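Structure incoming, see below.
Just one protein chain is left out here, and the rest sit where they should.
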Amino acid sequence: MGDGISMKAGIVGGAGYTGGELLRLLVHHPNVDIVFVHSNSQAGKPVYAVHKDLLGDTELSFTDTLQADVDVLFLCVGHGEAKKFVEASDLPQHIKVIDLSQDFRWNESITEATVSGAGRTFVYGLPELQRNAIKEAENIANPGCFATAIQLALLPLAAEKLLTEAVHVSGITGSTGAGQSLSATSHYSWRSSNISNYKVLNHQHLHELRRTLQGLQQEKLPEINFVPYRGPFTRGILCTSYLRSSLSQSEATALYEAYYKEHPFVSISSTTPDLKQVVNTNKCLLYIEKQGDNLVITSMIDNLLKGASGQAVQNMNLLFGLNERAGLNLKASAF
Amino acid sequence: MGDGISMKAGIVGGAGYTGGELLRLLVHHPNVDIVFVHSNSQAGKPVYAVHKDLLGDTELSFTDTLQADVDVLFLCVGHGEAKKFVEASDLPQHIKVIDLSQDFRWNESITEATVSGAGRTFVYGLPELQRNAIKEAENIANPGCFATAIQLALLPLAAEKLLTEAVHVSGITGSTGAGQSLSATSHYSWRSSNISNYKVLNHQHLHELRRTLQGLQQEKLPEINFVPYRGPFTRGILCTSYLRSSLSQSEATALYEAYYKEHPFVSISSTTPDLKQVVNTNKCLLYIEKQGDNLVITSMIDNLLKGASGQAVQNMNLLFGLNERAGLNLKASAF
Amino acid sequence: MGDGISMKAGIVGGAGYTGGELLRLLVHHPNVDIVFVHSNSQAGKPVYAVHKDLLGDTELSFTDTLQADVDVLFLCVGHGEAKKFVEASDLPQHIKVIDLSQDFRWNESITEATVSGAGRTFVYGLPELQRNAIKEAENIANPGCFATAIQLALLPLAAEKLLTEAVHVSGITGSTGAGQSLSATSHYSWRSSNISNYKVLNHQHLHELRRTLQGLQQEKLPEINFVPYRGPFTRGILCTSYLRSSLSQSEATALYEAYYKEHPFVSISSTTPDLKQVVNTNKCLLYIEKQGDNLVITSMIDNLLKGASGQAVQNMNLLFGLNERAGLNLKASAF
Partner (left out) sequence: MGDGISMKAGIVGGAGYTGGELLRLLVHHPNVDIVFVHSNSQAGKPVYAVHKDLLGDTELSFTDTLQADVDVLFLCVGHGEAKKFVEASDLPQHIKVIDLSQDFRWNESITEATVSGAGRTFVYGLPELQRNAIKEAENIANPGCFATAIQLALLPLAAEKLLTEAVHVSGITGSTGAGQSLSATSHYSWRSSNISNYKVLNHQHLHELRRTLQGLQQEKLPEINFVPYRGPFTRGILCTSYLRSSLSQSEATALYEAYYKEHPFVSISSTTPDLKQVVNTNKCLLYIEKQGDNLVITSMIDNLLKGASGQAVQNMNLLFGLNERAGLNLKASAF
């Protein structure tokens, strides 16, 4: 599709972190008109009253009224709230829903990356897993942030059924991953220069990533152990995954390069990377090492972009036949 | 007094930031027994359940019962609460109160650095202003953090009646200055790497510092303009003050060195200083420059120590004839 | 000019911070082809070997050879180096030079915002001061970062000849303002959670901003006192300026709104702002208060964008008749 295209988009839950980040993307997206931004708590206020960096970019205001004249509806509400919203609202079926919560990402009884619920069918929106299914989807369940970073580290191996040994993952996330609610662990005086782990070997994103990898690997998955950390920074996730593998470093690198060749947001670095190479972009960066018998994959994303709102826009682009990169040629903050 | 001395101390409001910092000091103070730590919200819990770094240092628990068998009572409650507490409680007069709130620091109708209220008389506890009055005091009103940093920058000039021109001050404070309550401006995602001003030319500490300086200067004080900033760090205050002055740099430096000669916590730096030289200590560091006609004084303290709990201990030491540095030979965090 | 336009651009000094930031902008600019990126130290390497976030965005490499087939040449070399470069090279006069150093910003003997040197004439590139002169310019001297933040705070007053009283400014800058060279004050262990002042009342940007304000004010300028701070963050500058003024807050706000009405990157905030509203954008945000007799103006920019490379692109857009915002609709990092 060409430059003339203009999608009509609505946002529900526009006052939170992912809603704000989505607005930052859509106000400059060349093919999108934002028809409404819904927020019960902020209705009536200009969006820049909440997302103050948007002053000068848009005169939109929050509304508490939904409008049906949209092509796509982004749900940026909390986990559990998205399903309730879809059930309670009477959305016309032609409106495609892109849900950023975990409500439609997985289901214990199924092994496919498609979930039905609340009268709709949701395709798991990881473009590097199933771009074609996304293009044909009715609705999208946008993946979790840690789940995205870890899946992108392991997809090429699973696709070749090489996930045969236990995988050990550690990862550190920025504070925006925990949302904007106030809590002891979001207090600046506590979190500044601090580090802590949480949900060790027990993080909820293991469900969706195991479902994905199981679907590719087909045979029984090995254990995947994941140690998440809260880091003293605001944006980004960096993960290190390792497993015993008979692949050499060059074989592994070739495998990853081939797998991601047609995926514009994933790059393989040939030098040791750091998180800020991807912060404020929709990119995922991977780095492959071999240490003894272990293959080590470092992966990193911006949790609010490739891990949330950026991936949602990427999914929208695919759903509507736009250039996959439209609105996502973002300048890294770099520092 | 020698090593054998042991003061009995109680703390009211021990669950907040200044209460915790006071505990960190008193558990290692060679001349203090902590008799009780009062907290309505945390009664029954060990103090290390709230101030987690104290695990291994003390087995004290919070209590909701006051005990009268103390020599000194520290009030670490909020502004307004201290006065209410003193009025409502029936404290024996022989217990000396050291109040860290602003309730007894100043009074519009008086010009002396002694305030009466709630049946008690409070001496303003800035040792570098009036050490002898503190030694003889019945009770102490512990100064504010910005007020301490700015007064220590200006005391030697006021003492010589040299505050004759407008003074311009800017200062940056760490997040602990705002206490432990959760708020938008204490959220890590907001405050990290951020800077903002607040109460520009209108900060409440101007009252107590003007009262002090007026008392020394005696003639009408010039305007004192103060721009406070919230900085992206947790501890410390750094202020820059300047005014037109006929003093040369060496004259000014000599004046300051003479003034602070007998004060163990104030040093004059001969090289450009930075905040972390004083963080986690009870020190105040000063740096004197002359630029054109302007005398520039940079001053810095740790807001929780010399700006609050450390100064409270310094006042206690003076009140009870202990070594002024007892319990305050603190290792700087330095980094 | 329409979408079909394509400028040919060269960059000299592309391996530094401002060169990297310029590359981040130009690789996504809809009207620019980057013909070459010159660096003596990095010649032969891909630009993403130095600016690692550009991996996946461009396959350009650094070169040590200049090419003449460009419309515009950006100089991102150090202070002093730019003048030498222009003198030593034999640049065709039709190539417009945009210099990011201070070499052509001001000259002691002149009062106009145009400087001749090295055989060329440079217009001072502050679009909100003289957009029309920039459109007609042969070459541009891009303003300094602090100079931009302070001028934008004071231009509307100077334009009305209201700068009649002493102005007092304090401002805090991020670490990227000091460039990428290693030094004691750029060491992470030193700067993290630290604050310090430097060049108090003696900052070099006072030259260019006094020249500008004098040009508007025409009468003798009052003193402008400026206290700069190094802050513990990487991007951004926030300044607070105040002066005695008879304007009310609403009069002042109206004056500023009128002055900046046609300038797309300057906004007047109606609520207390914070630095991160502008970080990673080309915006300047202003906030106007009245406290007693003083008018207080808070101004903030991203030092690498509106304070350097973003403003350079804005100047390029004006020079070549492009949309002033082309390539500068940047997503704020916001957190």
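Every chain is named by a letter (A, B and C) in the order it is written, and numbering of its residues begins at 1.
Here is the rule we go by: a residue touches a chain if its C-beta (ideal position, glycine included) is under 8 Å from a C-beta of that chain, and two chains touch if they have at least 3 such contacts.
Every value quoted in this text rests on a predicted model; they were computed, and no experiment measured them.
Trainee: From the list A:Ser181, A:Ser196 or A:Ser270, which touches the chain that is not on show?
Mentor: Checking the options A:Ser181, A:Ser196 or A:Ser270, the one contacting the hidden chain is A:Ser196.
Trainee: Of the residues A:Gln102, A:Gln151 or A:Thr234, which one touches the chain left out of the display?
Mentor: Going through A:Gln102, A:Gln151 or A:Thr234 one by one, A:Thr234 is the residue touching the chain not shown.
Trainee: In the full complex, which residues of subunit A touch the absent chain?
Mentor: Residues 168, 170, 172, 174, 189-190, 192-198, 200-202, 225, 227, 229, 231-236, 238, 240, 242, 272-276, 279, 289, 291-292, 294, 296, 298, 335 of subunit A touch the chain absent from view.
Trainee: On subunit C, what residues meet the omitted chain?
Mentor: Residues of subunit C in contact with the hidden chain: 17, 175-176, 180, 182-184, 186-193, 232-234.
Trainee: Hey, which subunit B residues sit against the chain that's not shown?
Mentor: Spelled out for subunit B, the touching residues are 17, 20-21, 24-25, 28, 49, 51-57, 174-176, 192-193, 234-235, 264-265, 267, 269, 271, 273-274, 276-281, 283, 285, 304, 329-335.
Please note the rule applied: only the chains that are shown with their structure count from here on.
Trainee: Among the chain pairs here, which one is joined by the most contacts?
Mentor: B-C
Trainee: Which chain's centre, taken as the mean of its Cα atoms, is farthest from the centre of subunit A?
Mentor: Of all the other chains, the one whose centre lies farthest from subunit A is B.
Trainee: So, what's the distance in Å between the C-alpha centres of subunit C and subunit B?
Mentor: 40
Trainee: Between subunit A and subunit C, what is the gap in Å from one C-alpha centre to the other?
Mentor: 35
Trainee: Multi-chain contacts in subunit B: which residues touch at least two other chains?
Mentor: Touching at least two other chains: 189-190, 192-193, 232-234.
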